[in-house]
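Then we have subunit A:
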Amino acid sequence: MEVSDEVAIQITDMNKWYGTFHVLRDIDLTVYRGERIVICGPSGSGKSTLIRCINRLEEHQQGSIVVDGNELNSDLKNVDKVRSEVGMVFQHFNLFPHLTILENCTLAPIWVRKVPRKEAVDRAMHFLEKVKIPDQANKYPGQLSGGQQQRVAIARSLCMMPRIMLFDEPTSALDPEMIKEVLDTMIELAEEGMTMLCVTHEMGFAQAVANRVIFMADGQIVEQNEPKEFFNNPKSERTQQFLSQIIGH
Partner candidate 1 sequence: MLIYDSRYRSATIQIVALIGFLLLIGWLVSNTVQNLADLGKSVGFGFLTEPAGYDINQRLLDYDSRDSHARASLMGLLNTLLVAVLGCIMATIVGVIVGVLRLSNNWLVARIMTVYVEMFRNVPVLLWIVFSMAILIETLPAPSAFRGDEPSASMLLGDSVALTNRGVYVPEPLFGRMDEEGHPLTWRQGLGDIHLFGEAWFRFDVSLELVVFLSTLIAGILVSRLIGQRADRIQNSTGVRPKTFWLRAAVIVVPSVIVLWLMGFYLGKPALRGFNFDGGTHLRNSFIALWLALSLYTAAFIAEIVRGGILAISKGQTEAAAALGIRPRRIMSLVILPQAMRVIIPPLISQYLNLTKNSSLAIAVGYMDLTGTLMGITLNQTGRELEAVMMTMLIYLAISLAISGAMNVYNNRVKLKER
Partner candidate 2 sequence: ATLDDVQARGSLKCGSNSGLTGFAAPDANGHWEGFDVAVCRAVAAAVLGDPEAVEFVPTTPKTRFTALASGEVDILVRNTTWTLTRDVDLKFTFTGVNYYDGQGFIVPKALGVSSAKELDGATVCIQTGTTTELNLADFFRTNNISYEPVPIETNAEAQQQYLAGACDTYTTDASGLAATRASFENPADHAILPEIISKEPLGPLVRHGDDEWADIVRWTLNALVAAEEFGITSTNIEELASGTDNPEINRILGTEGTMGEMLGLEADWAMKAIAAGGNYGEIFEKNIGESTPIGLARGLNAQWKDGGLQYAPPFR
């Protein structure tokens, strides 16, 4: 797990409003290739919004976001490029219920990347094996457990061969028994050197794989540090308060 010097994401002075509500304030963040960043913070602090700005599910209004050298601006071509470099996994999986697991995984490669079907299927099976559910390939999402669905969602993203993965609370909609299987998958991914940004409150996970933890509150990055320091020695009061709650929970 090494971090290179190459910049994967460069966010500069970024601001975003919902209507008049200032959700993200002066965000500055540089992510290097191979980094595994965990973002945490109280509810409503703008974590999801930040991560969604990175692949332009939301538009920012000020500042710049450069992903893999492509600036996210009004040019839709850039947006397309970024989206095909960046995979995203949602809290509620968002699998396509009318398609089988395999079809879920091959859809985007075939239609966006124009990969021949045969190859797309091979690739999908490869990643389904990696998340340990190749045998479910022909079932529909509704027939799978939450944990399995989330792993399919990860595999689906991986099939696009992204260089960066975004996770938005990937385990928070899961029953406790299933959290582990998903986290295991994510840890494996991290070990292979994938650049990852992950919003999560699983502090065990953060300590195990993150090389940096970012704490957000009120739309701002309040503190960031390597995990050990962050947990054992939080600097800001907000962070301390937050951590005490999380752990008391």
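Note that a residue touches a chain if its C-beta (ideal position, glycine included) is under 8 Å from a C-beta of that chain, and two chains touch if they have at least 3 such contacts; residues count from 1.
Inclusion criterion for the candidates: all candidates are chains of the complex that A comes from, given by their letters.
For clarity, every value in this text was computed on a predicted model and none was experimentally measured.
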Identity of the candidate that touches subunit A (this complex; choices 1 or 2) = 1
Remark   = As the complex stands, subunit A meets candidate 1 at residues 59, 74-77, 79
